[in-house]
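All protein chains but one are shown at their positions in the complex.
Take a look at chain A:
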Amino acid sequence: MLYRFVGTIYRTLLRRNSVFLTGVFTTAFVTEIVFDTAADKAWDTINRGKQWKDIENKYVQN
């Protein structure tokens, strides 16, 4: 089972260098976006009501 899985991974992602490199870059981008979004959200939750974006709407005139 594990060997079949590893074999599939090898054939689809690792055999061709072009596919491998594309995979590396895609993973990097996706990971960064997901991590940053999650971290920013946690940060804003911890500091709710304190940052400028939380009080900005009191002062912006349109």
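Methods note: contacts are C-beta pairs under 8 Å (C-beta built on N, C-alpha and C of every residue); 3 or more make two chains touch, one makes a residue touch a chain; residues count from 1.
Convention: contacts and distances are computed from a predicted model.
According to its UniProt record, the chain left out of view corresponds to "quinol--cytochrome-c reductase" among "serine C-palmitoyltransferase", "Interleukin-20 receptor subunit beta", "AP-1 complex subunit gamma" or "quinol--cytochrome-c reductase".
Seen from chain A, the chain kept out of the figure touches residues 35-36, 39-40, 43, 46-47, 50-52, 54-56, 58-61.
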